[in-house]
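With one protein chain held back, the other chains of the complex are shown just where they sit.
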Amino acid sequence: MDVMKAEKVSFGYGSHKILQNLNFEMNNNQVIGLFGDSGSGKSTLCKILTGFITDYEGEVTVNGQKHNGGYNPIQLIYQHPEKVMNPRWKMKDVLEESWMPDEKILNEFGIKKEWFKRYPSELSGGELQRFSILRALNPKTKFIIADEISTMLDAVTQVQIWESLLTVARENNVGVLLVSHDKRLINRISDEMVYLSDITD
Amino acid sequence: MTKTEEKHKKFLNLNLRTKTLLIIGIAFLILFSVFVSNYLIDHTAVLTSNFYNINQPPSFEHWFGTDWMGRDMFMRTLLGLGISIGVGAFASIISTIIAILLGVFSSVNTIVDEAVTAVIDLFGSIPHILLIILVSLAFGGGYYGVVMAVGLTHWTPLARVLRAEIKKINTSEYIKLSTEFGKSKMWIAKKHIFPLIISQIIVGVILMFPHAIMHEASISFLGFGLPAHEPAIGIILSESMKYLSMGYWWLAFYPGLALLFLVLLFDLIGENVHKLLDPQSAQE
Partner (left out) sequence: MSKLLEVEKLSISFSQYFKGLEQRELTVLSDLTMDVDDHEILAVLGSSGSGKSLLAHAILGILPTNAKVSGSIRYKGKEMDDELKEQLRGNVISFIPQSVNNLNPLMKVKDQAIGYTNNEEEKQKLMKKQREIFNQYKLAENVDDMYPFQLSGGMARKVLISTALLNDPEIIIADEPTPGLDEQAVEETINNLIELKEKGIGMILITHDIHTAIETSDRIAILYLGYVIEVTDTKNFSGEGEKLLHPYTRSLYRALPETEFELTEGHQPSYLHIPKGCPYHENCPYQVRECHYELPELREVNGTVIRCFNPLVDGE
């Protein structure tokens, strides 16, 4: 079993503290929903867990080990998939930057081969988000942090991408931390809801 | 949308793309033929004095007239333009290399970045012509001196652009994600950054030409540039000063106009290549 742990994590700009003494732990068989109001530091936490922000206090570990270069076993999926894709790359290159999934997983996500030849600007938000989820599901990934990944999508697409993501994550024992301002969604999907205010000072 | 409208659109659409390519093609062809003609013209024959034909106004025989030694001004202008292109090319290569090096350097860390910015500002703050003259003298003048002087002073705008561009790409979220996927710095530079800045570099180089050419002509005109025996436009213009008061207007008029035309051609190519490489800027 893999365990992701955040211990005594604090972060802020100067005197302005965004996160204060955060402690959190989950394992790779869990789907946990993290709830927080907007502006409460949810996105900052996501970036700290996944190594996008490095100058924080405290420690983030997977099985007791800090991430130190190479492939990060904790991967972040963003609210805006178009921001994490090089606009001049075709989708095949975008996907292959992480890995090339087999036919079965591509079908699970409803990804069509013809999309591979397109640029990010030629796909809809839902289609792009499928790609960015798939990239994060690289076999080396142990935990996925999903930061409001369906907020910008319509309800139908929201169901689709969560169904696919959770199916593949469960099959491969990937832990999912779903971060959202939507309690209804968290209640529907996750095993457990955690309030950000409960795990910080 | 009706059928006819659609057709109309299609036609316009083709037109703009072809127009851009056509402008680039024609401009390039003119420049290329000017440059090549330099190697085809027999220099000694053209530049030998012919005192039967001195100071003739423009005619069908001598399009740009002749000078006080009976030399054909059209031929002299053509040779002058050839030299200009040559100087421009060498100088642009030197400047581009410097700009790329500094641009890449600045992305190492903040201290290096500060240093690079300081150097760029320093060079930008000295009057251009003065700096060119100084560097040219320092390298001993002549063709070599001019090329070095122009080359060593024209990298600032491109370096600034590249620095900003690399910075922008480096802070983008897809680069950060790439690191999370375990990609190395070299890999990111090669696959992400370089392809994104190559178009800036190409456009930057082309747009550097006109500046380099004008500055070469200016310092040659002032007497700090190419030696007097070279048929450079700057030399032609400065020599013609003595004869202007006698009414030999064609000595300065046509070479000057030709130089202007050459510079405009480069500008035209640069702008259109920019449109092709960065279509967002072509929005009507």
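Per-chain residue numbering starts at 1, and chain names A and B are given in the order in which the chains are listed.
The working rule: contacts are C-beta pairs under 8 Å (C-beta built on N, C-alpha and C of every residue); 3 or more make two chains touch, one makes a residue touch a chain.
Bear in mind that the values here come from a model prediction, so they are computed numbers and not experimental data.
Counting contacts over the entire complex, the absent chain touches A, B.
Among the residues A:49, A:153, A:179 or A:194, only A:153 touches the chain that is left out of the figure. Residue-wise, the contact with the chain that is not shown comes from A:37, picked out of A:37, A:57 or A:198. Taking the whole complex into account, chain A touches the unshown chain at residues 37-39, 110, 119, 121-127, 130, 151-160, 163, 181-182, 184-185, 187-189. Taking the complete complex into account, residues 9, 13, 16-17, 20, 275-276, 279-280, 282-284 of chain B touch the chain not shown.
Note that only the chains that are shown with their structure count from here on.
Chain A and chain B have centres, each the mean of its CA atoms, that are 49 Å apart.
Contacts from chain B toward chain A in the complex involve residues 172-174, 176-183, 192, 195-196.
Chain A contributes residues 50-52, 69-72, 75-76, 78, 83-86, 88, 97-98, 135, 138 to its touches with chain B in the complex.
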